[in-house]
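Excluded from the complex is one protein chain; the other protein chains are retained at their positions.
Letters A and B mark the chains in the order given here, with residues in each chain numbered from 1 onward.
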Amino acid sequence: MISLWHFLGVGAILFGLGLVGFLTRRNLITMFLSAEMMLQGVVINLLAFGSHHGSLGGQAFGLFIVTVAACEAGLALALFLMLYKRGRSLDSGDWQTVREVGVPPAVDTVPLPAPPPDDHPTLPVPGRLPEQAEVRFQEVTRA
Amino acid sequence: MPPALANPLTQLVLAAALGVAGVYLLLPKPRVRWVAGGVALVIAAAAVFGVFLFERYGQPVLSVNGDKTNVVGSVLFWLFAAGAVGFGCVLVTQRNPARGAIAFAFVILSTCGLFLLLAAPFLMAATVIIYAGAIIVTFLFVLMLSHVKGPSDENDRTREPLLGSLAGFGFVGLMLFTLHASSPPMALAKDAGPQYPLPAPPLTADDRQLLDRALGHCEEAIQATTWEEFRNHAIQANGFLHAFFTAADRLPVEDRLKATAADPRVAAFLEKHESLRSSSGMPLLSLLGNPTNETEARAAVKALRDELYVYRGNGRLPARNVANLGFLLYSEHLLAVEMAGTLLLVATVGAVAIARRKEVGQ
Partner (left out) sequence: MPDLSTPIGLSLIVVALPLVGCLLAALCHVGRAVKLAHLPVIVSFASAAAIACYVLYAVSGQSGDLIQTASLGTWFSSGRLSVPLAFQLDPLSAVMLAMVTFIATFIAIFSASYMHGEAGYARYFAFIALFVFAMCLLVTANNFFVLVAGWEGVGLCSYLLVGYYYAKPSAAAAARKAFLVTRLGDVGLILGIFLLWKAGGYQTNIDAVIRHIAEHPPGDGYMTAACLLLFCGAVGKSAQLPLYVWLPDAMEGPTPVSALIHAATMVTAGVYLLARTAPLFVMSPTAQVVVTIIGGATAVLAAFIALAQYDLKRVLAYSTVSQLGFMFMALGCGAAISPTIAVTAALFHLLTHAFFKALLFLGSGSVMHAMGNVIDMRKFGGLRKLMPTTHWTFLIGSLALAGFPLLSGFWSKDRILHALSEAGYSRSEFHYLYQAVFYTACLTALLTAFYTFRAYFLTFWGEERVPPEAHGHAHESPRTMTIPLVVLAVGAVFVGIIADPLTHWFDHLLERAPVLHQANEAFTKTTNLKVGEHHFDWGVAGLSTLIAVAGIGAAAAVYRRGGPERVPGPLRGIFALSANKAYVDEIYGATVVLPAETAATGGRQLDGFLDALARLVSFVPRFAAAVLRPLQNGLVQFYALGMVLGLAVFITVVVFRSVR
């Protein structure tokens, strides 16, 4: 039998996972989606309690949360676009200039892994080119 | 199972610790990232959590009092819950944000299923439309606009992975433990037939009927205009309440409760039960004897009604969800609706202003 407790548990786990995502991930969009997931956990909580008490108040509350989340999404989108145009990056760590004077910036020391090798198909060399043609080809490629 | 692991707190802590380790391994990092191990650990955490559920709240029941529909409900719940949590894990740990967005869409769909189980079809529809339909799509647009090739800081690095997962899972464990601590004792739930590990007491259909009738008379007594009418309904309500408490199947529950009174949670529960019981007895009747006590009697009936609502617990939501929700929103929450609308408008204007200013600035 599914009880109130089960729904509350699911809500709590969703909330916690979203929290982990928000705290650790650095892509602004992923952070935002994690925050939305936290909101979903809260909405589940509200609906479960509403259902338990036989009240529609929980659902009304859930609707308001969805509304606010929509506002948040619109604003966040506009802000992300602007930030991306300024810094060409969606890294939240790029915007740490608001720190106190004299505090050193957090710099990543561990190098990123090398990009995966380009696995586009390559064509074999079809054969030797004549001398002149090769020169012209080189010129063309150089230009 | 070793006795040490039988403690719910230990189980929860273990589940959270395994979850932390798994998510830590799964989170994108330049160095320590082991997907297979992480997945295994997360599954292990889920398993420990399952043990906790099984130990505390019993095995999944396939039929309750011969009601087969609950089976479908249970299966759907576990399906949707697992989907939500699993895709949530994917969203948090996925390196590619586009895939993360798709995972988020699945999280939304799963939670929408849960909404349906909670009798909220309108909210389900609204959430699907808004999140899966609008937000995810626009975010995918942004992702396409800011497409990054190869490894990048934002996708392949995390900020404080260990500390962040510790905080998150610690928080979850804390909440689950809190829920567990506030739910009624297993000693009560285990032998009482249907499992109701909830703050409300286990009620049979007959109990519920008795309580509902008592409540109905309470409401009518409160609505009553004359003393006679009021008195009549109040006496009837009292009668049903008395019947509820004197029913034969209540007594063993009380005895069990008294037997475990050493547990403070049981004591609290018992206290509540007793207070309700005492209010069904002589005090109200003595008040009803004299019309001069009308105000006090009415107050007592009101208090009784409120107590009963809390005690009865799980109610039934109306079947016409959209119509009733609309009525509620446009009657009780009208101001809030207007505020929400204004907020949306302001947010729209703000979003446009922010996006435009950037263009002018360049």
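Please note the rule applied: contacts are C-beta pairs under 8 Å (C-beta built on N, C-alpha and C of every residue); 3 or more make two chains touch, one makes a residue touch a chain.
The structure presented is a predicted model; accordingly, all values stated were derived computationally and were not measured.
Checked against the hidden chain, the listed residues A:19, A:33 or A:90 yield one contact partner: A:19. Residues of chain A that touch the chain left out of view are 19, 22-24, 26, 31, 92-93, 95-100, 102-103, 105-106. Touching the omitted chain from chain B are residues 159-160, 163-164, 167-168, 170-171, 174-175, 177-178, 181.
In the analysis below, only the chains that are shown with their structure count from here on.
If you average the Cα atoms of chain A and of chain B, the two centres end up 28 Å apart. Residues 23, 27, 29-31, 57, 61, 64, 70, 73-74, 77, 81, 84-85, 88-89, 91-92, 94, 97, 100-101, 104, 107-108, 111, 114-115, 117-120, 122-123, 126-127, 130-131, 134-135, 138-139, 142-143, 145-146, 148-161, 163-165, 167-169, 171-172, 175-176, 179, 183, 194-198, 200, 309, 313-318, 321, 324-325, 328-329, 332-333, 336, 340, 343-344, 346-348, 350-352, 354-355, 357-358, 362 of chain B are the ones that touch chain A when the two sit in their complex.
Residues 1-10, 12-21, 23-30, 32-34, 36-37, 40, 43-44, 47-48, 50-60, 62-64, 66-75, 77-82, 84-86, 89-94, 108, 110-116 of chain A touch chain B in their complex.
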